[in-house]
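A single protein chain has been removed from this complex, and every other one stays in its place.
Let's turn to chain A:
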Amino acid sequence: MPGITREEVAHLARLARLELKDEELDHFAGQLDDIIGAVARVSDVADEDVPPTSHPLPLTNVMRPDEVRPSLTPQEALSGAPAQEQQRFKVPQILGED
């Protein structure tokens, strides 16, 4: 059974936008390796001819009539914003300098 290495944890943390500290990487790598070792037993059923279940209910799209209804005011929608400007969410730079 493949385990998980410290390098893989670092890679996954980057994908998940978590700026982990070195000591966290050491700590989590061992724990995640244990957890993955324990949950890997699900793969016993990998070859069984069983359909997957993603949800307890048979889901279909639920639509509502396209009608105007009350909603948050711009002020309410922005009330939790870390920064705002001209009734918009103000965010750090998205594109690089060059």
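Heads up, the rule we're going with is that a contact is a pair of C-beta atoms (placed from the backbone, for glycine too) under 8 Å apart; a residue touches a chain by one contact, two chains touch by 3 or more; residues count from 1.
Heads up, the rule we're going with is that contacts and distances are computed from a predicted model.
Just to verify: the chain that's not displayed, which of "Cytochrome c family protein", "Cell division protein FtsW", "Glutamyl-tRNA(Gln) amidotransferase subunit A" or "Branched-chain amino acid ABC transporter permease" does UniProt list as its protein name?
Of "Cytochrome c family protein", "Cell division protein FtsW", "Glutamyl-tRNA(Gln) amidotransferase subunit A" or "Branched-chain amino acid ABC transporter permease", the absent chain's UniProt record names it "Glutamyl-tRNA(Gln) amidotransferase subunit A".
Residues of chain A in contact with the chain that isn't shown?
So the residues of chain A touching the missing chain come out as 4, 8-9, 12-21, 24, 27-28, 31-32, 34-36, 38-46, 48, 50-57, 59, 61-62, 64, 72, 76-77, 79-83, 89, 91-94, 96.
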